[in-house]
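Just passing along the structure, written as structure tokens.
Shown here: the complex without one of its protein chains, the others still in place.
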Amino acid sequence: MKQGLLSRNPSILWFLAALGLFTLGITVLSEATGTGLISTSFVKTLGKTLCLCLIAIAMDVVWGYCGILSLGHFAFFGIGGYAIGMWLMYARTEAIVAESLAASPIPPTAQEIIDATGTQIFGVVGSSDFPLIWAFSHSLTLQLLMVLLFPGLLALVFGWLAFRSRVTGVYLSILTQAMTLALSLYLFQNDSGLRGNNGLSGLQNIPGFEAVPQSQISIAFFWASALALGLGYVLFAYVTSGKMGSVVRGIRDNEGRVRFLGYHVESYKLFVFTITAIVSGIAGALYYPQAGIINPAEIAPIASIYLAVWVAIGGRGRLYGAVIGAAFVSLLSSWFTGGGAPDIPLGFYTIQWVDWWLILLGLSFVAVTLFFPKGIGGLFDYLTHVKTPFRVGDYGPDKGALRQEEGHEQ
Amino acid sequence: MSTLLEMSGVSVSFDGFKAINNLSFRIGEPELRAIIGPNGAGKTTFMDIITGKTKPDEGRVLYGEKSLSLLKMSESQIARVGVGRKFQKPTVFEAQTVRENLAMALKNPRGPFDVLLYKKTAEGAARIEALAEEIGLTAELTRPAGELSHGQKQWLEIGMLLAQEPRLLLVDEPAAGMTPTEREHTTDLLRRAAEKHAVVVVEHDMEFVRRLDCKVTVLHEGSVLAEGSLDHVTQNQQVIDVYLGR
Partner (left out) sequence: MLRALLFAAALCLCLPASNALAQQSELQTLLQSHQADVAKPSRSSVDAVLADLAASNLPGVATFLEKWQSKDVWVRESDGVFFFGRETKDGIELTSIATGEVVATVGKKEASQIKPNGGVRKQLGTALVQFQLSDPDITRRTAAVDAIAKSPAADQLEPLLAAIEDEPDAALKARKTRLAGLLGARFADDEAERIAAIEALSGELSLDVRAVMNQLLTTQSKVATALPDDVNIAHVYNVGDDLTADAAYAQLVAANLAPAKISEAEIKTALVANVANGSAGGIPTGQLGDIAKRLTAYDALAAAGTVPARVTDADVQSALTTHVFFDVYDEPSAAITAAALEARTEIRQRVAFNQAGDFALDALSLASIYFLAAIGLAITFGVMGVINMAHGEFIMMGAYTGYVVQQFIPDYTISILVALPLAFAVTFGAGVAMERLVIRWLYHRPLETLLATFGISIALQQLAKNIFGTQARPLTSPAWLDGALVFNDVVSISYIRIAIFVLAVIFLGLILFILKKTRLGLEVRAVTQNPGMAASMGINPDRINMLTFGLGSGIAGIAGVAIGLYAKVTSEMGADYIVQSFMTVVVGGVGNVWGTLAGATMIGTLQKGIEWLNPSNTLAAQTYMILFIILFIQFRPKGIVALKGRAAGD
């Protein structure tokens, strides 16, 4: 089977090789393990970018392959981040609290430590009790399980409700956006149990590794992110190839026809929606320890729309396209907004990219949609001389179907 | 010949327009049946009801030995119990190859995890080769279906129908856009399928129906106008009125 997978998807080998080389290169150049040409903060940026690439391929599978334009996958990303953040914050606060209580002449009781930890964590929202949602936060194992379970269950329930009522196309997109909005609004409340708009912070400090410098932690997370991206790529290449891929793409192009072939379309959609949600959660769990802080603003619907933008610019319907799009746009974005791009003096007005980058992004996004529906990934078609078949009309009647302009896929 | 499908007293209306009006219909297994009728007689709606695409306002649709009610089942369940359909307009998956199209239609477990863990078998490959041979697309197996001509798409659609190994085949205008030789091949194919299964053919072309040489049901305004051999129904005054009268 492995043989078949690789022969069907030559891009896997190319991708893994490129990812391996990149990881190696960064390792050699980083502060902790190499020459120190690359700063720790840039290693973190690159590690975060790899996580974004991972969620981008998940998005590509759900949108580019299955035709569901989900505007909610960043919510799953955030949930994954919150899940791991709860353990990070709990374990670290508990260690600090235990240390400070140890100064007392008599040792603290377990309850006292928990109470003091609660006061530390929830003081900002005027509370001191652990809400039910933190029930597993003391255990790394359980909380890692939550990284998979929370996004998976939410996707399962939401997807089941949405797909069984046969909501498709833009309706479904709007519904996923509403779900994301509801979640972020909920998290913004102080009594949500997740510290309201303060979010979870100090996540870059890994309990048990306080002595290890950030430069080493950053490279470890970088490797973990690269590994996750590699595994995710292989997983999704497997899912989107073979018969499963056939059915999933068939659902995208003509859902009704797949149904008349005897496939229970809703189950397939639910499967794709849930598995991509879980992978998004994993990506988030790797991203936020590198970012150091997570708050509800990260989950706002706009983030999920940006995700769609990355995939569209990279080229939907091909996994490497999503990776390219996410890496390219997010790095370019941080270059522009971080003040890296030089201002352009026009004499009467100076274009400062901090202010104008979003306008550029918005307009270039319109341009990509209009003129390059295949995205950056489409350039590879010219390299490999894959010809667009001679045909007239779109690939299918469904709203998410590939369009004539998008031509042949890999 | 046992009854495979029985419809009784089925009615369905769209915004007050009665597309199907108290329709009763039965077909045995094996049997070949042609359905003719003028435009708007309800032929496509009739098929939509059997395949679960349209839910009727009243009536019963019973299928198989256990008399399953098709009205309570979803489209995919109906397809899985052995009702296959070929659409009037060929709807194949244009972005995928002919082989992928056929493989998707092959009779195999349809659950997501079955499909995810599905391994290609020599047996399956042989089935695909045989089907491709039958529909004359052996040379086109690796081409995307979108590149096929209209006639070839019709054949692919028929191939996908056969690949499902259904017990009840609903075939909507199979001969449209085919050459005379291809038509002959199609009739041949349908008659062979009807030796073991139930086949319902909706067709406009009288010549084609004559060649099928089977019992004919005439639909008009959503109900059965006449039933019998082609010669019998063509002499029916009502049928003549409907077809020629206006």
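Here the chain labels run A and B in written order, and each chain numbers its own residues starting at 1.
By our rule, a contact is a pair of C-beta atoms (placed from the backbone, for glycine too) under 8 Å apart; a residue touches a chain by one contact, two chains touch by 3 or more.
This is a predicted model, so every value here is computed, not measured.
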| item | value |
| --- | --- |
| Which of A:35, A:111 or A:141 contacts the chain that the document leaves out | A:111 |
| Touch with the omitted chain, as defined above, among A:188, A:223 or A:335 | A:188 |
| Residue among A:93, A:177 or A:225 touching the omitted chain | A:177 |
| Selected from A:239, A:309 or A:376 as touching the chain missing from the view | A:309 |
| Interface residues of chain A (partner: the chain not displayed) | 69, 104-112, 158, 161-162, 164-167, 169-171, 173-175, 177-179, 181-183, 185-186, 188-189, 191, 256, 301-302, 305, 308-309, 312, 355-356, 358-359, 361-366, 369-370, 373, 394, 399-400, 403 |
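By definition in this document, only the chains that are shown with their structure count from here on.
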| item | value |
| --- | --- |
| Centroid distance [mean C-alpha coordinates] between chain B and chain A, Å | 45 |
| Footprint of chain B on chain A - complex, ascending | 1, 4, 239, 242-244, 246-247, 249-250, 253-254, 256-265, 267-268, 271, 389-391, 395-396, 402, 408-409 |
| Complex interface listing, chain B residues touching chain A | 51, 53, 74-77, 79-80, 85, 87, 91-96, 100, 103-105, 110-113, 115-116, 118-120, 144, 146-147, 160, 164 |
